[in-house]
Structure formats: C-alpha cells, structure tokens
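Sending over a structure as structure tokens; questions will come in a sec.
All protein chains but one are shown at their positions in the complex.
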Amino acid sequence: MKLPKVRELSEAVKALLSKPYTSKFPKKPHQPYHNFRGQPIYNQEKCVGCLACEEVCPVEAIAHEDQVDPANPMRIMIHYTDTCIFCGSCEAACIADNEGIKLSTEWDLAFFDRKASQETIEKELQLCEICGQPIACKDHLKWIAEKIGELTYSSPTLYLTRLKSLGIVDENLISASRDYGRSDRVKILCARCRRESTLSTSTK
Amino acid sequence: MSLTLRALLKSPWVFHLSTGSCNNCDIEVLDCLTPRFDIERFGMLLAPSIKHADVLLVTGSCNRKSAIRLKRLYEQAPKPCVVVAIGECSLSRGMFIHSYNCPLPLDKIIPVDAYIPGCPPKPEAIIMGAVKLIQKLKGTL
Amino acid sequence: MTREEILKDLKQRFKEDIVNFFDKSPKRVYMEIKPESLVKCASYIFKELKARFNIASGVDSRTAIEILYHFSLEYINLLVSLRVKLNRNNPQIDSLAPVFKGANWIEREIHEILGVDFKGHPDLRRLLLPDEWPKGVYPLRCDYTEWDKNAIRDRGV
Partner (left out) sequence: MAKSVIPIGPYHPLQEEPEFFTLTVDGETVVDIDVNIGYNHRGIEKLSELKTFDQSTFVIERICGICSTSHPFAYTRAVEDIIPVEVPERAKYIRTTIAEGERVHSHLLWLGLAGHFLGYNTVYMWVWKLREEILDVMEILSGNRNNYAIFKPGGVRRDFNPDDIPLALRKIDSIVPTLNKLKKAIIDDPVLHARLKGIGILTREDALDYCALGPTSRASGVAKDVRKDAPYGAYDQVDWDMIVTQNGDVFEKVVVRVLEVFESIKIMKQCLMNLPPGEIDLNIKNIPPGEGIGAHEAPRGETFHYVRSDGTNRPARHKVRAPTFMNLPTCKSTVIGETISDATIILASVDPCYCCTERMAVRTSEGKRIYGGQDLIRLSQEKTQRIRRKMGIK
C-alpha cells in the first residue's frame, strides 16, 4: 500500500516543478508538420483544366462549369471546401506534374456561409469551330501537343493550337464558316465534327 | 446584442451530438478537453445535457434514425442556441451524399451558425472555429 | 487434421449436399451447398471442426440471392465459405441462430437489407434501418431505387 503512495507523490512533485503541458494555442499560432494534408489549392499557372482531379475525387468535391460564350469561353474549376476530405487523390492524379492542384498545410478553414465555401479558377476553353461545343482547355491541348512532340502534326486540332500558341498562326484568325468541304478538316474541331468532316467530303 | 447572448459568450457550454459520424470528429472534440488543448481555459465546458448547453456541436451525416432525435434535441435546447457543424459529414454529408440512409444535409434540418471543415478537423481548427464564431456574434468580425 | 484430410472428409460427408466445390487457393475454399442442408453442414463445421464463424454475407446477383457463410479454421489457416443460392422472389432459409449465437445479428441484418426470411430465428426485428423505412424495400437489392421523395442528392445549397 505504501509504494503506490510514494509513486503518486513523486509524480505530483514533478508535475509541480515542470512547465504546463497545455499549448498556448490561440495566442501562439499553430504550425502543423510540413506534410500535413490541408486545403487543396489550384495553381492557376500550372493547371491545364483536364478534369482528372474531378474524375478521381471520391467525394465529388471538385466540379467544373463550362461557359460556352463564343466571345470568351471559360472553364471554371470549382473546389468545394465543405465537401473535401483532404485525401490528396487530386494531387496524385494531376497530369501537370502533380502541381495543378496541391494540398497546402492550411487548416484554419471555418466559415459561416456554405454558398461561399468554394474556390474557383478560370481556364480558357477551346471551342469547336463548327459546332461551338467545348473540346478542352487551351492549356490542355498545348500540354498534349508538347507531350506527343512531332506526332502533333497528325492532328489539325493539336497543331493549330500549338502554332497559335507559338504565334506562327494568328491568334485571332477566324476560319470561314462551315463550308462542308475539305477545308473543314484544317480547323480546330471536336471529335464528333472531326469524324463527320472526314467521313463526308461531299456537300450536304 | 441581447443580454442572454452576451452572457452566453462569456462561458459557452457545449453539448456534443454525433448523428452517424465515424467517431473521429467526436474524438477530436473530446481531445479539446484533454491536457494539451484544455478548452476549459476559455470557459467552455462539455455539458451533460442539452438543457444546460448554449452551443450544440453536431458531427456526422444525419442519418434517418438520428435526424429525428437531432430535431427533438434542438427543440429542447434553451434559446439562443448556437449550432456548429464539425467535419465534412455534417457540412454537406461529404462521402455519404448518395447514401440511402442520409437523406438531408444538416442545415436543411436545423439552422447552422458556423461550419468547421476537416476530416476530421484538428482540435486547433475546432478551437479556431469557436473563436471566430464568438467574434462574429460579438460583431467584431 | 491437415487441410487435405478436412477437405476430403467434407466432400465425403456431404456428398449429396454439395453442388459445387471450388478450391480457390491454399487459404480459401468455396463450397456451394443446397439451401436445405445448410444447418447440417454449418453445425458440423462449427461444432466438430471447431471453426470460428466469421460472418455471413448476402449478395444479390440478379439471378439469385446468394448467402455466403464464412468459417475460419485457424489451426490450418483456411477459410471455408459455404454458399447457398436462394430464389430471388421468395428467399427463405433455415436460421443458424439456434445453433450458435454469433449468427443472430447478421441474420437480422441480412433480413432487413436483402429481405431474406430466416426460418426459426428467435428474434427477427429490425437492426439497422429506422422504423419509418417502408416494408418490402431492401436497400442492398440491385433493383433498389430511391423511395424518399424529400431526399436531396446534391450539396444542397
């Protein structure tokens, strides 16, 4: 019976002499460990708008919205803070060297309005020159063109995008409206219009 | 600001309710009570009953069985009662958005004042969320 | 007993009851049996072979409702799964709960999520689903559709 008493007493003395264990948290800011998984943040420069992150996200926390206004086509990438589980799947799946979307160590995320709990970036969208539907983000087409190198020149969609980005073809070049002929093939087209224009050379 | 609200903010007692969560958020709330974080420093106390509490902390994805009880608890709570949603499940149901047993998000069942995202949020994030909420109610944020 | 002896013994003893015997890997054996001989086989494996009942899992495979009873024999590191196939329109099988208590809850669960009727179960009440859940709707069947008109299936803002 004596021994436990001595043990407890010695603990009490030790506790009396040592500094308090409790953190000074709100006064002293908290810094998480460097590989803490916090809020994922888009990188406007690196992101190519390929939607790989949306595809792999297990909780549908990433969405996109395409604005097919011909004057200013934009793809808005949305990340919902109120749904994200900070798993890092998006970062692992990102095709832009895992840098298009990256987990930060941001942990202080409390908010009061769920409508505002989202982060967005805008990426320029490439529309099909015939049907006006979105093909992909311009940066994505450039990324593909760079990846496949000289094979780019097998696809007008890709090489036109590439040449435009290099400034060889005028950025503001507006192709003639649909002529149902061979010239349709040398345009930036979506997969469907490409197939149609290839299969039907005759005028409709 | 009403007198009751001012009194409430001096020492908010919290009641914690799990509505079908995975336990992590609950444990992080409990963690706030333990030596490292010790939220009793700020006058916060975990109340044993909703009738003694000023703040209702809700975790979890509000499944059918607990949603009924959640509503009943909110009705029993003395007003003003501040509701804080902790964790992705109670914010938007996160993972369980298509689950047959979780039909509604929390803020469609009872009004929610603050949201603390995280899966689970760090105890620091919970404390920070509480601090922000108090500042907001005081009108300084 | 070694693994071979046990498997031989099982094949011999339940010659009439076994529909299909699949020796998947050194650690896994699947044995499809007739539904009416389930209690006989399961009690032999549990009581005589001293297996541990892991769990039963019900699967709706569109053509039939399958129930797999997993037993593990730790001393030879083998997992025996008894498979029974039941008629999808009126799934019925004898309960294992009177034989060993471990089967009680899982049969209640399978009863409510797949609609299998366990004959002779002592207490076939609801286990997981709420009381307002409609009768005859089984969430794990493959033809389950949303019944609640009020449910919100987007973020709800």
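Chains here go by letter, A, B and C, matching the order in which they are written, and residues are numbered from 1 within each.
As a convention for this text, a contact is a pair of C-beta atoms (placed from the backbone, for glycine too) under 8 Å apart; a residue touches a chain by one contact, two chains touch by 3 or more.
Please read all numbers here as calculations on a predicted model, not as lab measurements.
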Identify the visible chains that the left-out chain touches across the whole complex.
A, B, C
For the chain not shown, which residue from A:Phe86, A:Trp143 or A:Tyr159 touches it across the whole complex?
A:Phe86
Positions on subunit A where the hidden chain makes contact:
1, 4, 7-8, 11, 21, 32-33, 35-37, 56, 58-59, 85-89, 92, 103
Which residues does subunit B use to touch the chain missing from this display?
15-31, 34-36, 46-50, 60-61, 63, 65-66, 69, 73, 89, 95-96, 98-102, 119-120, 122
To test your reading of the contact rule: which positions on subunit C touch the chain that is missing from view?
24-25, 27-28, 30, 52-55, 57-61, 68, 70, 72, 74, 77, 79, 81, 100-102, 104-106, 113, 126-130, 139-140, 144
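Methods note: only the chains that are shown with their structure count from here on.
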What kind of graph do the touching chains make: line, ring, star, complete, other?
complete
Between A-C and A-B, flag the pair that has more C-beta pairs in contact.
A-B
Centre-of-Cα separation between subunit C and subunit B, whole angstrom
40
Counting in whole Å, what is the centre-to-centre distance of subunit A and subunit C, each centre being its mean C-alpha position?
44
Any idea how many Å lie between the Cα centroids of subunit A and subunit B?
32
Expected list for subunit C, residues touching two or more other chains, is 155, 157
Of all residues in subunit B, the ones touching two or more other chains:
92, 97, 107
Where on subunit C does subunit A make contact in their complex?
155, 157
Mind pulling up the subunit B residues that touch subunit A in the complex?
35-38, 41, 88, 91-92, 94-95, 97, 107, 113-119, 121-122, 124-125, 127-129, 131-133, 136
Of all residues in subunit A, those that touch subunit B in their complex:
21-23, 25-26, 30, 32, 58-61, 80-87, 107-112, 114, 117
